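Have a look at the structure below before the remarks.
A protein chain is absent from this complex, but the other protein chains hold their places.
Chains here go by letter, A and B, matching the order in which they are written, and residues are numbered from 1 within each.
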Amino acid sequence: MTPLLQVKNLAKMYGARIGCTDVSFDLYPGEVMGIVGESGSGKSTLLNSMAGHLTPDRGEVIFDTRADGPVDTVTMSEPARRMLGRTDWAFVHQHARDGLRMSVSAGGNIGERLMAVGDRNYGNIRARAADWLGRVEIAESRIDDRPSAFSGGMQQRLQIARNLVTGPRLVFMDEPTGGLDVSVQARLLDLLRNLVREMGLSAIIVTHDLAVVRLLADRLMVMKDGRVVETGLTDQVLDDPQHAYTQLLVSSVLQV
Amino acid sequence: MSDYNFAYLDEQTKRMIRRAILKGLAVPGYQVPFASREMPMPYGWGTGGVQVSAATLTPEDTLKVIDQGADDTTNAVSIRKFFENTAGVATTEETEKASVIQTRHRIPEAELSEDQILVYQVPIPEPLRFLEPRETETRKMHALQEYGLMHVKLYEDISQHGAIATSYAYPVKVAGRYVTDPSPIPKFDNPKMNMAAIQLFGAGREQRIYAVPPYTEVVSLDFEDFPFEASKADHPCDLCAAEDSYLDEVILDDAGNRMFVCSDTDYCRSRRDAGHMGRLSEEAA
Partner (left out) sequence: MYVAVKGGERAIDNAHAWLAEERRGDTSIAELSLAQIREQLGLAVNRVMAEGSLYDPDLAALAIKQARGDLIEAIFLIRAYRTTLPRFGASDPVDTGRMSCDRRISATFKDAPGGQVLGPTFDYTHRLLDFKLAAESDREDLPETQTAEPRSEDTPHILSFLDGENIIEQEPRTDAEPGDLTREPMSFPAGRAVRLQSLTRGDEGFILGMAYSTQRGYARNHAFVGELRIGSVPVEMEIPELGFAIEIGEIELTECETVNQFKGSKTVPPQFTRGYGLVFGQSERKSIAMALVDRALRWEELGEDNLGAPAQDEEFVLSHADNIQATGFLEHIKLPHYVDFQSELELVRKLRREAAELAEQMAAREAAQ
């Protein structure tokens, strides 16, 4: 089977400082990869370099495109990469306001990607927006409300709906549960797990929260100082950490 | 005013503007930056249109200038006088007789022909400006054809008002490529943009020229199930009984009585000359 995403020797520098370096891995269709590490470990830099938000200094990010098969997205033209960014890729930001248009209604937020790829039927766009609101457990009656009137958890769920409406094949998530109350987090995690299973999504999730990866990720990469120090199946890594840093990380949180 | 060159601008400047016009015609709907000059009328009062007209006019041309569809509005009079003085060209109020028509906010009702040029005055040439204030961003959006946001705006209109709440400067897509601002013409005029004449758009303050070549497809943005509608006041003209022209509403008295008259004064006059009579024509005469 062709990997959906192949990352090869990816590196991003900030002047002389390492953002992330020597990162290589394959992601297969339907697989969820978790990336954990403390803040400053380079996990967000890695995520943004893969998603095209940052330009890596070295390495390749090869995506198995529908039309042309595996293509390096780092060297791909900007229009093609941006097209990917609104069709097959999705990006869920930690802060919903970075990923939503706060002055546009919930329906408009969800509909934007559909319209960006050419849907010109208002009724259809609205029906799909309503359907997605239901799937992320937001009442359909809120369809014309602006996200600024939503709670933090609802905003995050709306952001997820807005991203998934075009049926992307790869979702990048940056601390999707960060900044939310614990009870809200649990509900969101549950929702995400169901969506991932239902849609057979491939995802890369960056988080510092081991509970999140335990619940969502099939495989795990542990990062420290810009490098991957340990990688393996999630349960294996969490239950039997090999690297000293991973051991520290695992022991420093309550068991889940 | 014999101290000034023909049509005011010096030949170098006209050449520069003509290059921008030609580029605009070659890439329909694309906003070509040009080094707009200071003109002796204020920015926002037609300096772009005046520069395009100045670069387009030849001594043999016949010029018509309209504002709000009318030849006798003050700004139209002022611009027509400017070219009478600086270019000495013939002027006319009759649409058919003009070879160059400079307009603000309207397209004449009479169908234009292949040997005519319509020059629009444009205040804000960027249709995406009020969605994204930054020029660096909007240029990128055009380059990458990222027009989803434009439809989000239309979607929001329908979800809030049940209809697309844009009644003038209604965005169009030119030749299937560039989303373009048709200048603040009422949306009633949008379908007329598919025409035989050359359409040139000049925005002086914003330093942009763009163009629509003859017989180029101009489509008003819409949804399949909320199609574009060219609307106007639901009345005939009270002077010439025209049912197909855009109308001005005029308040007649303190009691709030109104009349509706063609905004295109030449069209209305020619119909009245041909014997058409409206509800109030006898009194008006």
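In this section, a residue touches a chain if its C-beta (ideal position, glycine included) is under 8 Å from a C-beta of that chain, and two chains touch if they have at least 3 such contacts.
As the structure is a prediction and not an experimental result, all values here were calculated from the model.
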{"item": "Given B:Ile185, B:Ile198, B:Val218 or B:Ala242, the one touching the chain that is not displayed", "value": "B:Ile185"}
{"item": "Touching the absent chain when the full complex is considered, from B:Thr92, B:Gln145, B:Asn194 or B:Gln207", "value": "B:Gln207"}
{"item": "Residue of B:Thr62, B:Asn75, B:Thr92 or B:Gln145 touching the missing chain in the full complex", "value": "B:Asn75"}
{"item": "Among B:Phe34, B:Tyr147 or B:Phe223, residue touching the chain not depicted", "value": "B:Phe34"}
{"item": "Residues from chain B at the interface with the omitted partner, ascending", "value": "4-5, 8-10, 13, 33-40, 42-45, 47, 67-70, 72-75, 77-78, 81, 104-106, 123, 134-136, 161-163, 165, 167-169, 184-188, 205, 207-208, 231-233, 239, 246-250, 252, 259, 261, 263, 265, 268, 280, 283-284"}
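Everything below uses one rule, namely that only the chains that are shown with their structure count from here on.
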{"item": "Residues on chain B engaged by chain A in the complex (per definition of touch)", "value": "143-149, 151-152, 155-156, 158-160, 222-226"}
{"item": "Partner chain B, residues of chain A touching it in the complex", "value": "78-79, 82, 86, 101, 104-105, 107-108, 111-113, 115-117, 120-126, 143-144"}
